[in-house]
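Please read through the structure below; I'll follow up with questions.
All protein chains of the complex are present and in place, except for one that has been dropped.
Going by the order they are written in, the chains are A, B and C; count residues from 1 in each one.
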Amino acid sequence: MTSNTPYIVEGRLFVPYFNYYGALASEFYRQLRDHKKIMGIKCPTCSKVYIPPRSTCAKCFGNLNEWVDVSSKGTVTTYTIIHYTYSPSNQPMDVPYACGIIQLDRADTGLCHLLGEMSPDKISVGMRVEAVFKDQRQGNILDIKYFRPV
Amino acid sequence: MSKAKEKETQEYLGLSHVLNLSFNWSAGPYLGKWLTELRDNGKLWASRCPKCQRLLLPPRIVCGICHIRTPEWPDWLQLSGKGKLLEWEKVVAPQMNPSTGKIEPEPYIHGNILLDEGVTFQHYLEEQDETKLKEGTRVEVVLKPREERQGLVTDILYFRIVEE
Amino acid sequence: MSNRVAIIGVGQTYHASKRPDVCITELCNEAVRAALEDAELTMKDIDAVVTGNMELFEGRYHQDLWQVDYIGSYHKPGFRVTTGGTTGGTLACTAFYCATSGQYDVVMSVTFEKQGEGDSRAGLKIVADPIWDRWITTGAIGTLARLGSWYMKEYGATEEHAALVRLKADRNACLNPHSHLKLHLKSVEDVLKSEMLVPPLRRLDMCPASEGACAIIVASEQKARKLSRKPVWVKDWVEVHNETRYNRGDPVSLENLEKAATTLFRRNGITNPRRDISMAEIYEPATWAELVWFEAFQFCQKGEAYKLVEKGATERDGEFPVNPSGGVIATNPIGATGMIRVAEAAMQIRGDAGPHQVTREVKRTFTTAWGGSSWTVAHLLSKTLD
Partner (left out) sequence: MPRKVGVVAVAQTKYEAAKPAWREAEITYQVVERLLQETGLTFAEYGTGIDATVTCSSDHWDGRTLSDIPHGEVAGAHLRAEEKVSSDGINAVIYAYLQILSGHYDTMLVVATCKESQTVGHIIENLAFDPAFQQQIDLDFLSAAALQANSYIHKYGITPEQRAQVVVKNRKNAKDNPFAQLTTPVTTEQVLNSEMLAYPLRSLETKPVSDGACGLILATEEKARKLTRTPAWIAGIGQCYESHYLGDRDLATCEALTLAAKNAYRQAGITDPLKHIDIAEISEYFSYQELLWTEGMGFCDKGQGGKLVDKGITGMGGKIPVNPSGGILSGNPTLVAGMARVVEVALQLMGNAVARQIPRAKTGLAHGTYGPCGQHQAVLILKS
């Protein structure tokens, strides 16, 4: 079963999608886009404020609809610095860039987001950061440009 | 009905994105050889399952019915490229091409051809006027010129009606 | 079949062409909550959660991971199974396997499709071999059109008979609160004037693209007796795949549909299907499929199906109701469609299907799912265990 030169056919999948956020996340992004407000959702049974918001609590399976204001300041709980890239890249910034998980004040869970305006060696777990909002906001997670040191 | 009406007024957001994924698909020793023969020598082949003797087009490593390995080239049967039209399909509604994301009309009518050697094959038909097509019409393969052939099934331009 | 299993809860969303008010996981959550309510259970009673859909239709990878918070699989066992169009029917079998394995007693199985979020026709085109025939494939529409022309030529059926099947489906769908298309069609002419896709297949002969989810809760025999006042017993199930239909010599391949039905009937002592079974929910992506496959499943002689439709034998109030839910040509969220058949059949056996409940008593039902290169999954449900 020899095959001298392998026969390769180059091809592609190029398929568009539109994934709805749903009513709850749409409300989160309207507040972010129109009022630069970051909202969490509270589970009264587990007395936890979740961000990102979700309409069901995984632990008690209750329906969640109680919005809570969450601060735009928080603490970095972990981070990484991305050095690799790939093509075609969807990376939101040029490498190397940093992203991390930020525990916002008054929230019980962390939000994954980008870290900016600091050199990589300055980032540390536990540092205080605050959200930087884009001027032109479209209702998605990148309406927050990144989190920078307070 | 208020829930439905409320659905209209509220603004529903979402993420619009494109899955843009490149592939280097391997054709393998069976399909790869078939495409090489078509491109370089303008020849069409089919392999035969040693157990149930049915012709396999495209040639493939295993006969799905007998679950046994099938022979590689050159133990294949060369096809004449002649056959008769079983049925055809005029695709009216343009379809999205999943490798470009564009909605593209079909350039030709699709024909399902029973090749003289006893295996069917699907390809374009030159004849665009359906009134001229009838079941059993004799057809034959038309290849693109050698320099235009790229080692794809579309190296075959289409099948044309054989004037009796 | 040593261990026994029952369906103790079913749930569906209100299937529609677009559900912009929910994301994919919230759509599944609706069906899961409906199933829990139907079974009068909470998530704490569920031991494992299995799920599945058509992978590339919404563009998600490892879809079950995003669903965790919404379908109750947080800190619970479970896994994902996907088999194309038969996924809904297969995930019912997955739940039956889990609940009879002795490893889990109560299993939640949820399937969905949100076809508005992708391009279903492109999704079906990608089923074809990327090098051999993806450039020319017309997907399911071409296959189903050939089914119609073959049936007409072979047995003398006419396009009016296909229209009658559509009218029956629409009558039933208009009674079924969960169905997607409620068109209130009046006459055969209404159907015959719809847009021709690939002759003889018209738009109204075909199934729609829907957004919807379906969930069933399945329990082992001992747990079902304890937890449920209205268990629906699962007598048997079978799955029959087949190789790709590259070479469409004969226009129609019914081999594996026939094998699925005959295997199921042989194993369960069914010698006269229309007598031993009360009704059927068949996965019919087109009007022609209901006619041809009804015969392939040995419910009547070859060429008799369209005569039965003419006589009204398969109406909701007929002798042998077929698709009283309105079927796939009224509702088709592909990933969930196979499971909707099982859920509807279970409600009919319990007698609480609602406005589209059949008039005759339902002791046993036959349900199928279809997909892939004409794969078939079939189930046999029963009111009692004998």
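By definition in this document, a contact is a pair of C-beta atoms (placed from the backbone, for glycine too) under 8 Å apart; a residue touches a chain by one contact, two chains touch by 3 or more.
Keep in mind that this is a model prediction, so the values were computed, not measured.
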Touching partners, among the displayed chains, of the absent chain: A, B, C
Sole residue of C:Trp66, C:Trp135 or C:Trp150 that reaches the chain not shown, by the stated touch rule: C:Trp66
Option from A:Ile41, A:Leu64 or A:Leu114 whose C-beta touches the chain left out: A:Leu114
Residue of B:Asn20, B:Thr36, B:Asn97 or B:Thr154 touching the missing chain in the full complex: B:Asn20
Contact set of chain C toward the excluded chain (per top definition): 1-3, 23, 25, 48-49, 54-57, 59-62, 64-69, 73-84, 90, 94, 96-98, 100-103, 123-124, 126-127, 129-130, 238-244, 255-256, 259, 371-373
Touching residues (missing chain, whole complex) on chain B: 14-15, 17, 19-31, 60-62, 64-65, 67, 69
Contact set of chain A toward the excluded chain (per top definition): 3, 6, 8, 11, 13, 19, 21-22, 25, 29, 50-52, 54, 58, 77-84, 86-92, 99-103, 109-114, 120, 125, 140-142
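The rule we apply is simple: only the chains that are shown with their structure count from here on.
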Result of counting contacting C-beta pairs for A-B and A-C, higher pair: A-B
Chain B and chain C: spacing of chain centres that average the CA atoms, whole Å: 30
Whole-Å gap separating chain A and chain C, where each centre is the average of the chain's CA atoms: 38
Cα-centroid distance, chain A relative to chain B, in whole angstrom: 43
Chain A residues counted as touching two or more neighbouring chains: 9, 11, 13, 15-23, 25
Residues within chain B bordering two or more other chains: 10, 12, 14, 17, 19, 23, 25, 27, 31, 35, 96, 98-99, 152
Contact footprint of chain B on chain C as seen in their complex: 20-21, 56, 59, 117, 119, 121-123, 125-126, 129-136, 138, 142, 145-146, 149, 196-198, 242-244, 246-249, 251
Sites on chain C touched by chain A in the complex: 19-24, 26, 29, 42-43, 56, 58-60, 68-70, 72, 74, 114, 116-119, 122-123, 126, 130-131
Contacting residues of chain B [partner chain C, same complex]: 7, 10, 12, 14, 17, 19, 23, 25, 27, 31, 35, 55, 57-58, 64-65, 86-87, 89-93, 95-99, 110, 112, 114, 119-124, 152-154
